[in-house]
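Our next item is chain A:
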Amino acid sequence: MIGDQVWLLFWTLIKIVAIVLPLIIVVAYLTYAERRVIGFMQGRMGPNRVGLFGFKLWGLAQPFADTVKLLLKEIIFPANANKFLFLMAPVITLATAFAAWAVVPFSDGLVLADINAGLVYILAMTSLGVYGVIIAGWASNSKYALLGALRSAAQIVSYEIAMGFALVGVLIASGSLNLSEIVNSQSGGIGSWFFIPLFPLFIIYFISGVAETNRAPFDVAEGESEIVAGFHVEYSGAAFALFFLGEYANMIMISALTAIMFMGGWLSPFTGDSLIAQPSILWFFMKTGFFLLLYLWFRATFPRYRYDQIMRLGWKIFIPITIVWIMVVAVIKVYKPEWIGG
Partner candidate 1 sequence: MNSILGWSELTPILPELIILATACIVLVLGLFTSSEKGGLLVLTSIVGVVFAAITTAKFHMGDHELTRQVLFNGNFVRDYMGDILKIAVYAVMLFVFIYSKQYLRDKNIFKGEFFALMLFGMLGIMIMISGYNYITLYLGLELLALSSYALVAYDRDNMQSNESAMKYFILGAIASGMLLYGMSMIYGAVGTLQIDHVALQVSNTNNTMLLSFGLVFIMVGVAFKLGAAPFHMWVPDVYQGAPTATTLFISSAPKIAAFAFAIRLLAQSLEGLFDNWQHIISVIAMLSIIIGNLFALQQDNIKRLFAYSTISHIGFMLLGFVGGIDGYAASMFYIITYALMSVAGFGMIIILSCKGFEAEKISDFKGLNQRNAWFAFMMLLIVASMAGFPPLIGFFSKLVVLKAIVDQGYYVMAGIAVVFAVIGSFYYLKIIKVMYFDESESDQEITAGFDVKSILSFNALLQLGLLLFIPSILSYCIKAIETL
Partner candidate 2 sequence: MLEYLVSAEFYQIMLFYVYSFILLGAAMAVVTMRNSIYSALFLILSFFSAAALWLLLEAEFLALTLVLVYVGAVMVLFLFVIMMLDIKVKPNKGMSSYTKVGLFVALLMLVEMMMLLGKKLIPALPQDDLVKHIKGHSNVKEVAESLYTQYVLPFELASVILLVAIVAAILLTLRKRKDYNHVKPESQVHVKATNNRMRVVKMEAEKGNDIGGDS
């Protein structure tokens, strides 16, 4: 009896580590990939020097060098800053970014917590991330940080609505809030994936996801030319590293969710019995990787939006479109016209 309880606890811990550790490594190499990819797009080399044991290895050890550097740096507290909240802010950012991974299904049955309201859980956790930003901005006792935090909070709250509505479309189409069931309801090849009937929602979800993670071209919260670096201007060393980790973990999260909800998660695009048609975790990783590449591509391509343009896009374009498309989806779901099938 006692043994069972302890073992359950231990086993859960192992599973958590098995998710978090690879996640951190992926974050580290995402930063590397970002610099390499954008470097390639802009005709530059990117990091290519730091290697191991005297080999350059195309700079593959660069993330480790960066990590060591960040961890060894001093954390500077601004004068009159609220120390407790100042330290809590990066922790909140990171904790919410990691917590959302608890319900993400990597493959059929391969999920830490298979809860019924998984979609709501994800929305709740991602919406909490904004507290890290707000508290960091306020606790830094700095005008730039506060301005950045307010920009970011307004942006995240605005785009969360469009994002939530886009997910409502998904849950109408799949009839479930459970992420595994959402994936399973898309089985039957690429034609059954939700990105086809929910195309506007798919686009809006991903763009909102980019805005929600404060990435280019929606990165006014950082806006280095206007407000230096926004909410984390006063952070350095390990505290800054945590923000960084949180931001990239969120990027991967959004990509993974887009893959799960619109692109069939671990399902194969092909039908039939051949090897390539089997559902596999590799499909999931490939799809997630594709959306991560889009993130980097956006950053290399688009100029930064102006603040009022961001707000306009979120409130006046995305939200109306999502509402209309939810109605369309609902009508299709209820009346099921012949020509749609399924």
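On how the list was made: all candidates are chains of the complex that A comes from, given by their letters.
By our rule, a contact is a pair of C-beta atoms (placed from the backbone, for glycine too) under 8 Å apart; a residue touches a chain by one contact, two chains touch by 3 or more; residues count from 1.
Please read these numbers as outputs of a predicted model, since none were measured by experiment.
Comparing candidates 1 or 2 against chain A, the one that touches it in this complex is 2. Contact residues of chain A toward candidate 2 in the complex are 1-2, 5, 85, 115-117, 120-121, 123-124, 127-128, 130-131, 134-135, 137-138, 146, 149-150, 153-154, 156-157, 160, 177, 308-309, 312.
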